[in-house]
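Excluded from the complex is one protein chain; the other protein chains are retained at their positions.
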Amino acid sequence: MLAEKALDLLRELQRTLDGSLPPYNEDGIRQILEEMKALFEQNQKDVSATVAGENGLFSGVQLRHSALERNKRCLLAYLYNRLEQIKKMRWEFGSVLPPEVKFNMCEQEVQWFSKYNKMLANYMRSIGGEGGLDLTQDLKPPKTLYIEVRCLMDHGEFETQDGNILLLKKNSQHFMLRSECEHLIRQGILEHIVH
Amino acid sequence: MSIDGSNYFDINDILSTQQRLPCKVEMPIYRLGYLDSSSESEHLQPGTKLELPFWMARALCSRKRHIVSVDLPKQYKEGYREIFSADPTMVDLHKLGPYFYNYGSQLLQFELPETPDVAKSLLQTFQGRLRKIMDSSQNCFNEDTSKLVEKLDESERILFKEGQQALNDFQCWETRKTEKLKTSEMVKNHRKRKRVVLEET
């Protein structure tokens, strides 16, 4: 059936979209574009033949045209949904994506992410007065100014706002400003200890 | 589903329009005979009956052109409609779908004589099943909800998940779990997937 490959591409994407980004299926896309090329060329032939006087070719042209539109829709949906996922990742992982995720992105997607990053940073800088406002923080109303955290993995040295250096070694516990460590908790590097 | 056509990029909408329906060829379609797996012919001849995906059928059958004629799939016909009106809550709409409502709504574009009855049946079936979906999504935290969810079509499953999520959020709040800042779900899933990949290599 026509446009089957395009559908497989989308099904594969839908299956793996919850945790991360699947690798950019360059191969799959190439195959779909080849199918589209073949359909288009066949239609070109039929149109010329009709102009030359042959009859009854319209139904075939119409069918191939619908397959072309379908392939186009699937490809665009594939690209669009991947971008939406990448956008979400900015808010979950922060401004630097883990290398495995980056590995799965194509060159243009990497560029898109960096532009989105810049745009978001500019916007956040422009609101909230002098220091700007970090929208990616405090996604829930904060309860306390300082919180107790435990390190889940080695993360090296961390310099706090007032100049102290903390050694974030696995299993070490620290008392930190919530605003400073919130993103590390989201990334799974620190664990929030609640009593 | 959305009323304004903003679902062009929606994967669920694309998958639902892939579902097939019975068609009959009305005009010859040359050099596309391979679409009919049961025939050896190079062309699709008038009279041939075959199943085509919705998106293709729609392009070939509309007010403007009649290259094929279409018929409703059986789950939207009178026999099934009567079952739905008798007891909508027991039917397995996932098996009949899985995009039962979405696909059904799309089929209405063909303006077949049964169309108004199908439209009415879709609405009433949905209204009849909503209570059960709502109650179980908001009540059964420990019960086995998988049996009920199995019979829900995709859009009902989304509703069910919303209800469950709201209940989940509320119960987390009740038990004061919301105070604890957490690793993002995406990060957790990403790690899980990474571990699986590493274990496999």
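Order of writing sets the labels: A and B. Residues in every chain begin at 1.
In this section, contacts are C-beta pairs under 8 Å (C-beta built on N, C-alpha and C of every residue); 3 or more make two chains touch, one makes a residue touch a chain.
Going forward, contacts and distances are computed from a predicted model.
Missing chain, UniProt protein name: "DNA replication complex GINS protein PSF2", from among "DNA replication complex GINS protein PSF2", "Cytochrome c oxidase subunit 3", "DNA polymerase delta small subunit" or "SEC1 family transport protein SLY1-like". Partners of the chain left out, restricted to shown chains and counted across the full complex, are A, B.
Of the candidate positions A:25, A:43 or A:66, contact with the unshown chain belongs to A:66. Residues of chain A in contact with the chain left out of this view: 66, 69-70, 73, 140-141. The set of chain B residues touching the chain not shown comprises 1-5, 7-8, 13, 17, 54-55, 58-59, 101, 105-106, 108-109, 116, 119-120, 122-123, 126-128, 130-131, 134-135, 137-138, 155, 158-159, 162-163, 165-167, 169-170, 172-174, 176, 178-179.
Throughout what follows, only the chains that are shown with their structure count from here on.
Our note on geometry: chain A versus chain B, Cα centroid distance of 26 Å, whole angstroms. Within the complex formed with chain B, the residues of chain A that make contact are 1-3, 7, 10-11, 13-14, 18-20, 42, 56-57, 59-60, 62-67, 69-70, 73-74, 76-77, 80-81, 88-89, 92-93, 98, 100-101, 140, 143, 147, 178, 182, 185-188, 191-192, 194. Interface residues of chain B facing chain A in the complex, by the touch rule stated above, are 8-11, 14-15, 18, 27-32, 35, 53, 55-56, 58-60, 65, 67, 178-194.
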